[in-house]
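One protein chain is absent from this view; the other protein chains keep their places.
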Amino acid sequence: MYKLRSLVFAAALMMGLALAQTQVTFWTSATNPPDVKALKDIVAAFNAANPKIVVKLVQVTGSETDAAKLMTAVAGGTGPDVYMLDRFTVAERAAAGLLEDLNPFGANALASNYLPYAWAETQFNGQTYALPFDTDARVLYYRKDMLKAAGVDPNVLDPSKGVPSIKLIQDIAAKINKTDSSGAYTQLGFIPWFNQGWHYTWGWAFGGSFYDAKTCKVTPDNPGVVAGFQFLYDWAKNLDPQKVQTFLSTYAPPNYPPAQDPFVTGKLAMIVTGDWFLETMKQYAPNVDYGITYIPTPDGKKTTWAGGWSMVVPKGAKQPAAAWEFLKYIAGAPGQRIYTKESAHLPTWKALLNDNSLYDARHMFFKNLLPSANSRPPLPVGALYWDELTNAMNKVTLNQQQPMAALEEASSRVNAQLQQFCK
Amino acid sequence: MSTLESKETDLLSPRTPDPRRSARNRGLWLSRIILIVAAILYVTPIYWMVTTAVKGPTELAVYPPTLLPQQWHWENFSKAINFIPFGRYLVNTLVITLFSMVGAVISNLIVAYGFSRIQWRGRDLIFGLVVATIFVPFPVTVIPLFVTFAKLGWINTFLPLIVPTFFGNPFYIFLLRQFLMQIPFEISESAKVDGASEWQILWYLILPLARPAIAVVAIFAAIAAWNDFFGPLIYLQDESKYTLSIGLQMFRSTHQVEWSLLMAASTLVVLPVIIIFLLFQRSFIEGITLGSIK
Partner (left out) sequence: MSRRERYNLMIGLLFISPWIIGFLAFLVYPIVSSAYLSFTRFSGFGVAQWIGWGNYTRMAQDALFWKSLYNTAYYTLLAVPIGVVVATVLAVAMNQRLREIPIYRAALYLPSVLPIYALSFIFIWLLNPRYGLLNLVLRWFGVPPIDWLGNPEWAKFSIVLLAQLGAGQYALIFLASIRGIPQTLYDSAEIDGATQWHKFRFITLPLITPVILYDVIIGLGLGLQVFAPSYIITSGGPVNSTLFYVYYLYNNAFRYSQVGYASALSWVLFILSVVLAYGIFRWSRRWVNYEVGS
């Protein structure tokens, strides 16, 4: 009898415990094994520290800007409590009414802990819709072996010599370019628009700005951006645009695997790309001697741009309060520390930038660039702006259109849609 | 298989005089050559998939690409299986595929019969409506459809992927209708004179004659369900309920794609379909042979 009673008591206790626990569903589209593992470790650490909340991690597939799964789920009232969202799309999704405003939870009080540009990306109409998670930065990678083979001393690109000039890169690249008997390129020094050499990269490198908050207008036709595009236009013209395209279609076809990256295979001597590429080199080209330096600029100013992810609470979340507890943890110091350590991403939590035990020597270079990093303007038409800039860049690098004409077209198309959000 | 083919030839074609026979042999050789070239062309993608699956990362980056792997990395298959819960996804996919196939065959045959073998007022108008639904662009129906299923409480179950297959699909209704229209109507008429109902005519007369077309629908529906990506992507929210086609997407990360693993997994995903096809093909061809003897 006593036994039975204690059994019932134990069962009731367990049920009570289960009832007291709140389940928080957390969706991420991350698939890269180290990233997923780091996220799982963060969730486990949080669950251990918070007995009343159980976070459940669900991997959902899809590209970073394609939120079809999230949109349908929220519309149907079956969305998650926490979602990992590309930070650059926060303003757009907030404007669409997809995200919960975090200010009632006191999100504002956390602002000073984050890198300013990362915090700026979580804002829309003066409200906070996300907490910043990781970040990244872009630099110039160069292969020392290819430079040497072309008779160039790789030391001229050493970061201690400062920001390389456009002229320097041009001279080096010209020595590396090779063609076969038919005139097709088999090796190139540098293709500025390849990999992370985006419109934003060169617009900023040439001192441009992409948005004017005062007039509430995007400004791709700003002189700096146009100068950046002119640089791309001339570079393409110099090499023959279609020939460069064929080189890329050959050695960097759409969706090429990391092992086939033309920088990894020694077809391309210099590329602009991000800190995650350190891992690619370690994995697929461990014996290649390469260096990293600043993105070249005409005036010797340091420039980079940073993106990254954020944590949001979608509309209709069933456990917003518990979700917020988890948000503070994963996007705060404890979560970001685990993520930085395990996945080799960079944190947006400022205090962690001072903890040098989290970074290896090469990563330090990226980390030190962060305080001066540019970030894309957080606009409700961010994805459209990106696509229009990409389209303009394609036309310019194929020499189909002059920079000014292509950018003006982008400007009018984006401003037409931005207008409705202006006050 | 081959004996059946040759028996059929003997049965159905009368002995031809010798000169024409040699011309026919020449024709056979010509078609054989054309077929071999075409077969090589169409097998290339599969060949490329399988060889890539067993290549190591360094070999993937060799120019020009190697035709045969220099080193066979069979462990890519086990890596791919361990990268995703392959067994569980396989079972889920099988369940969805099986039900979808059954649903498609039953519902579309019945509906197509109604659109082809029975004369009723307004039939062709409504059939026009069926065909018109083929042209509704999918992105715009995604959200309202999801909301409908959410109200039914079907999200995160297989039901949104299975139940609609039991209510007809315009592609298959149209396909079966085209075949049923070709079956001589005298067959139905004489059966009706003998007092047969429409159900009996469908079951005993039309079904055997339409076997090839039904087999086509079965194969199509099975492959469509097997390879469907978007449906499972949005309706399934629990990793334990995912399907293989979603699993394939897991090999793509933000900045890169794991090709060897993707191709190894794709090979494993395709293998059962190829087996199913080879099995079906057999009954498919036999079915037709019976049909044409009648």
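Think of it as A and B in the order they're written, each chain with its own count starting at 1.
We adopt the following convention: a residue touches a chain if its C-beta (ideal position, glycine included) is under 8 Å from a C-beta of that chain, and two chains touch if they have at least 3 such contacts.
The model shown is predicted, which means the values in this text are computed figures rather than measured ones.
Chemist: Out of B:58, B:156, B:200 or B:227, which is the one that touches the chain we can't see?
Modeler: Checking the options B:58, B:156, B:200 or B:227, the one contacting the hidden chain is B:227.
Chemist: Check the options B:84, B:150, B:236 or B:269 and report the residue that touches the missing chain.
Modeler: B:269
Chemist: For chain B, which positions touch the chain that isn't shown here?
Modeler: 1-2, 5-6, 9, 12-14, 16, 27-28, 31-32, 34-36, 38-39, 42-46, 48-49, 52, 63-65, 107, 110-111, 113-115, 118-123, 126, 128-145, 148, 164, 166-168, 171, 173-175, 178-179, 181-182, 184, 198, 212-213, 215-216, 219-220, 223, 227, 229, 245, 248-249, 257, 259, 262-263, 266, 269-270, 273-274, 277-278, 281, 284-285, 288-289, 291-292
Chemist: In the whole complex, what residues of chain A lie against the chain that is missing from view?
Modeler: Contacting residues on chain A, toward the hidden partner: 65-68, 71, 74-75, 92-93, 95-98, 182, 184, 242, 245-246, 248-250, 253-255, 315, 380-381, 383-384, 387, 390-391, 394-395, 398, 400, 409, 413, 417, 420.
FYI, only the chains that are shown with their structure count from here on.
Chemist: Where on chain B does chain A make contact in their complex?
Modeler: Counting only chain B, the residues touching chain A are 57-58, 60-61, 63, 83, 142-143, 146-147, 149-151, 155-156, 230, 233-234, 237-239, 246, 249-260.
Chemist: Residues of chain A touching chain B in their complex?
Modeler: 30-33, 35, 58-62, 64, 68-69, 71-73, 75-78, 80, 251, 255-260, 264-265, 274, 276-277, 280, 283-284
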